[in-house]
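Here the structure is laid out as structure tokens; the discussion comes afterwards.
A protein chain is absent from this complex, but the other protein chains hold their places.
First chain written, first letter: the chains are A, B and C, and each begins at residue 1.
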């Protein structure tokens, strides 16, 4: 019973079928195929605006290309201290941006504290050319802690962005889980709230190997195709990536899948909220729970797989995916209740 | 009738089936799945030696990681003037190696002229620290011109490599086509002839999205996993890449597919050798043919798709793939014969 | 009356004379001149060990080349949150190392807290290839706060370095001020305490344009000359840099000059310690003092030049140099006493 990561889940059958169906004779390579062209249209329809859609195979590539688009080598990007870009990408954003700086901003619940962000930015500039040029902000939605920035919070960050002349990136590795919870559209959450670039994740939520970088701001990204190629991320048979994303969008499959994952997490929360300590609000598909060492051991013995959170001995992370079975969750709750 | 590129061909059904079959429950992510582990074994068996197998999604990533492993930022790599690394990767090798230099070596038939290589290397060093450190040689097998380095030629290059203390990389984007033609094993062609690193291609020859970097030299590559991650090339659901490669190797599928493609090219050559000018020897799955402008136009009108070679107006490239139909080739020959 | 920075001070007359004297006919260029060769010997004598001496023109170049020697692109370096490398070099260490990561370690008095360092390092590794490889530690001596690491503290850091297989760098932009205060030799402070690389500063303490990177560890730095050239830091008429450093070392001029600067700082401290709040212990040539806004204004009106510390409104930094006049300091003390 795997609660370790949504990356370990299988592919949704509809998405797999789309791959099979795309294997139909020859198609132009390197992104000039009919699937990729159609994806461009479908995404623009989803977002209700012009956008440039760059299919990719990893979220790290999407985030790092975004970094390179927003931040010159002598620039800096502000993100949560716990952001994936900061601690889990082995310096990929620095690599892609030719050495730009990520500056961690502290905050509660895996989010940037907006006052701290404002204060940090207000303090820049006094060192002149001795200091990197503040260039961008990146937020993760839903966050690495399974929490959400409210629409209002994103708009506050957008104000800061505008005040300091920065770009705003959203790491949407789990954007579907955010939209599934929130009472707003993905357009509201992104470009309508000032987001210039979105890493649109699909792999964690049912795709096989498929992500996309969505460029809303036409001022950046003119040479994104050369940057993608140069990073070795131009897939020759791109139709098989785009086909996944098309199936993912069709009939709101992405939201259905995310909704299921979120629901599983909510079940755990609702059943255990009075008896257990939840480290963060449960707003998407991740649950962080404090347990005793013997409780953790007991769960593991019973075949439940999950991560004891790095740096702790008594916090476990449970991730629920599109493929998590209700029966497994019921067993998990039962095991935890004892 | 597509003779444009083997990148435009579909996926071989056995490989597609392997992807479908791999969609079986949860598997560890990031390359710690059972498919990737098994691939390691299968490749070691194929090569008859220890090697480290790094599944990737593009040949550019394989070549560029190889460059970064072999060549320090202040180093240089010697390759054919026509090498893919030189002209078709938008500077990816420079990017991955943090700015190392590719030095083009001239030669016939898309290959490095071994005497020119030796002479070029003999001339280095006089400028001391003002000059990049010669660090590596890269050869493409089969070449971008559809030709082959003989075993003897590779061994001569290996001698030069040893004399100057360099590494040797083989861009095997179409290595299967080379092995299918040559009377030797892939082991003979690679590590037994001094190759330290091989970009093992599969996508062009029937896979969907699957390549591998094979590291034979245990002295390099200790941190290849961090380098892969940092380049955004660590695929979370890697089983789906490795499953392709496993199917590709099984029962020598890779050689069967390459053999078919090569045979199609040979058919064209054998039928037209007395009447047409072939720019290069036809040794793998590519044919470069000189035609008159009106002949080219005529072919295009009849629905034959191919590239008129950049920089020329009278040279066409025909690429044959694992999926090229004999009937289409027969039609092509007939059309050319008129 | 300039207490703003030792970078604004003039050149010591003996050093200037050495430059004039070096202008004597032709000399080999690019560091193969007699001055640079002699400097190698003099430095080895000073340190009592083999070392490689790389004359440079800025401390940022010395620090950043050190970073590139110690830290691979996928590596990380641990330094104080307040280190010059972290906040005042516009990302130069990241640039030279092709995007490696600097990780700030908190601590008192501008120093790394050794327990925090140990704990931070102990927490690395759990993320495997998703995380940068811990590669180096850098400490500044004297620190950006005008304080000192004791010999014992450096040795504790060395133990951590050894435990985690890292390199240790000392940013000695003001190393002379440290040695002048401490009861030990520069050898004790550096290679005898585990320092692999030293940025040996001279410009702030009386030279015109002269720094040096000192490499104690023969395992790193084999290709430092190519790295220097490639960064545009190979001075053609290098004799004029080396001549400065030779004069700086002669008859312990460097220690005399630093001693004067330190003495000026001590005078201020001794005269005002009972009446004023000193932010950090005064151990070298910098004093950080808390004053009221009107006091600051008053001082400025009287012609005292200094920095109000960025991020504060009530902390001033006073820097004393080899050229600070005793009479100016007496006036400063008098003005502060009122």
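Methods note: a contact is a pair of C-beta atoms (placed from the backbone, for glycine too) under 8 Å apart; a residue touches a chain by one contact, two chains touch by 3 or more.
Values in this document were obtained by computation on a predicted structure and should not be read as measured data.
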Exercise. Which residue among C:155, C:237, C:292 or C:337 touches the omitted chain?
Worked result: C:237
Exercise. For the full complex, which residue in A:15, A:79, A:133 or A:316 touches the chain that was left out?
Worked result: A:133
Problem set entry | Residue touching the undisplayed chain, where the options are C:5, C:124 or C:298 | C:5
Problem set entry | Identified contact with the non-displayed chain, of B:26, B:105, B:132 or B:272 | B:132
Problem set entry | Touching residues (missing chain, whole complex) on subunit B | 73-74, 76, 87-91, 94-95, 97-101, 123, 126-127, 129-132, 310-311
Exercise. Which residues does subunit A use to touch the chain missing from this display?
Worked result: 30, 72-74, 98-99, 128-130, 132-133, 223, 225-230, 234
Exercise. Of the residues in subunit C, which ones touch the absent chain?
Worked result: 2, 4-5, 7-11, 16, 19-20, 23-30, 56-58, 60-62, 64-65, 89-92, 95-96, 203-204, 208-209, 226, 229-237, 240-241, 323
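Basically, only the chains that are shown with their structure count from here on.
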Problem set entry | Cα-centroid distance, subunit A relative to subunit B, in whole angstrom | 34
For this session: Just give me the whole-number Å value for how far the CA centre of subunit B lies from that of subunit C.
Result: 50
Problem set entry | Junction residues of subunit A, two or more chains touched | 89-91, 95
